[in-house]
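Heads up, this is only part of the complex; the chains shown haven't been moved.
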């Protein structure tokens, strides 16, 4: 059930069953010349929807459409929150949803940058300490990267074969008819004011290997894994 | 154009034309027994989409799906940000979008509570002082309330005839088949810890007068007015 | 009783009767060429004093002499706090006064700008949520604007006929011997970095209609209404 | 000139002469059984007024009526700000007054607690670093304590002979007809949650030695010294 489409009373009834509340955290972020800026929203939203289709007792909240970006911060189209805003935003919605009776949460972010992940996990940790709710926080990217299709693939990352395949499987109309190759330029431990130097092409990976079929398999793999994790961890 | 569906390069090109960036601020808020929680998202998103259809050079950013709620804060289904988070969130996206070349903004919020409006306007004011960008900030509710169909209607407010009609015109499937009457209980100048006492029914107005036709006229009235305002103020 | 003029022990005794504590919030703000900068302090201080004269069990605290200004911020003589400072200041004095045994408060601000009002009401709301004290928060301007003398008067606002009359009735020596006319220039929904453009004359209204007699009637009207409100809401 | 009583245009003219702006910081603080809660407001306000009478080109701003209290925090009648609020409040008014053309400031606080003094001096230091304005910050208490009448007096402090004499010289009607003796109980370096243990009587000193005559001499001494300091430091 999409929380936004429920009435007050339908929500109140739904909460009585001790549901899992899902918050998707999307992004508006440059993903190379071939993928749409909302690639990190499309992917976890599809996963959430599929989980909602498969499982009982799932409440999908409207997405948080913005995240915290570092290495792609200066690229055209990226819209980034600051660390403190991202942390406060997630904390606030968790607190407010919990006040309305939700005690179990899956927070799934499409974007997986380390600053972003910490901002979100700091919010989750504080929330869990204060409420003792059950919270699972993850990026679907990490699960997808463990899928059989990614075995042996090296140098694939932001906007690469994995993401291109997944978006092709969900919204092929939003993927351009180019399959470029992007390199990752390791900066070692140097902190760069122009952090985008690590992505000279704006993304990393060989997208010529991407396909809708692979994307479908990866997406299904993610849903399978998550269904299992939710059953073990949240239900 | 929906920003989220553009690639990095399409965004970069679009920005060259000095477009108006639109941010819709929605809400997850109890709207009585008949309307969906996302009523305040549906309405301005429809308006933004229609403006994008009518006018050249409009960039619609993904919606901010949460707002700040006071009188409905404790009702089932309402998910509220705190004042500082709402203010920081809007400020951050404006700053980041401006860094990417947008200089003109329409910020349109569906929810119109006074704390929410001030949180947003404080963000806008700081942003304008620092950047000298052109910013128009409003709630489409205020414009709708000036439409001819609302002449002489008294006591209509949150979740009332106006909102019911507008949602009926956009997403009739989300409106329940009841047309209840809600009273507003004036608390004078008392600050209430249970602010919801001002909405004993959870909404205010006589929704039996609501209709899809009225909603369509009101929505068209809002788009007309906004098109004119944008042409006068932002273009 | 003026709290400042009490000794520690007199205060302690006064608190035993469960009094209403009054905090006046004044301002240092440009009010056109005819009115003093402290017009917004003079008016509510007079009202508070009169309430103290009429009613038992009223404790008037020293005034908060500064407020938050937006549209007059850049005018000569205006001294403005920031939003967060205004909110913190009011919150702090409420908390501290409550720790000393006051459970009922009237907070009356002379200035009535929307940012200022929200800063104060956010402080009040947080305080009420945390303490369950009884708090009435208002600007005497709003009550004055409902007085019979203002019926049919249009375009009167900041520093206009209403305020000129009221200050004439309290401190005629501080009103200059000019009765200018000031226009309000509506900026629609545009956020202006030079917000003072809405007051090209620095005030709004036709002060030629102002008089001490009108001011006295309005002031009496405000005291009458407040006395009633306090009796209904706080006592 | 009292800033509050000036019009916008009078203020603008006054600023052209590069005046010294005076901000008095008062307090609402328990001062034993004999002195009023606003003792720390009365004293510096009188000094400021006298300076304004003696010197040209002085602008006296409305007082900040609340301060930060530590050892008297829990006593009846004390109303205290927190450290951050006190610091922000003084910083804000300095910044705003400077934006209106004042470049030289005397900030005079009646209360002299160490936390309060640091909150104010931190605000002043930041302000001076950012603007290079001339700022003199002091408590008139420190100057008064150097007056000839205080030579050889030991154990006199908060609410003692010095303050009692000074208030007697300014507002004798507010001093009770008792002249108690208060001891100071040294707590060494222990941080006490009940900081008032250092003032078992609520004040410190032998007030039987206080008199209006002494107060007048001390007040005159303070004004003389300040006039000299202002001439050397600010003019």
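Just so it is clear, A, B, C and D label the chains in written order, and each chain counts residues from 1 on its own.
In this text, a contact is a pair of C-beta atoms (placed from the backbone, for glycine too) under 8 Å apart; a residue touches a chain by one contact, two chains touch by 3 or more.
Since we're looking at a predicted model, the values are computed, not measured.
Whole-complex copy count, one sequence throughout, 4 copies displayed: 6.
We adopt the following convention: only the chains that are shown with their structure count from here on.
Most remote chain with respect to subunit D, judged by CA-atom centres, is A.
Our note on geometry: subunit B versus subunit C, Cα centroid distance of 31 Å, whole angstroms.
Not a single residue in subunit A touches at least two other chains.
Contacts between chains trace an open chain of neighbours here, each touching only the next in line. Under the contact rule stated at the top, the pairs of chains that touch are A-B, B-C, C-D. Across the interface of their complex, subunit C is touched by residues 70, 83, 114-115, 117-119, 121-122, 124-125, 127-129, 132, 134-138, 188-193, 195, 229, 232-233 of subunit B. Contact residues on subunit D toward subunit C in their complex (touch as defined above): 3-9, 11-12, 15, 26, 28, 30-38, 41, 61-66, 74-82, 84-85, 88-89, 92-93, 96-97, 99-101, 174, 176, 202.
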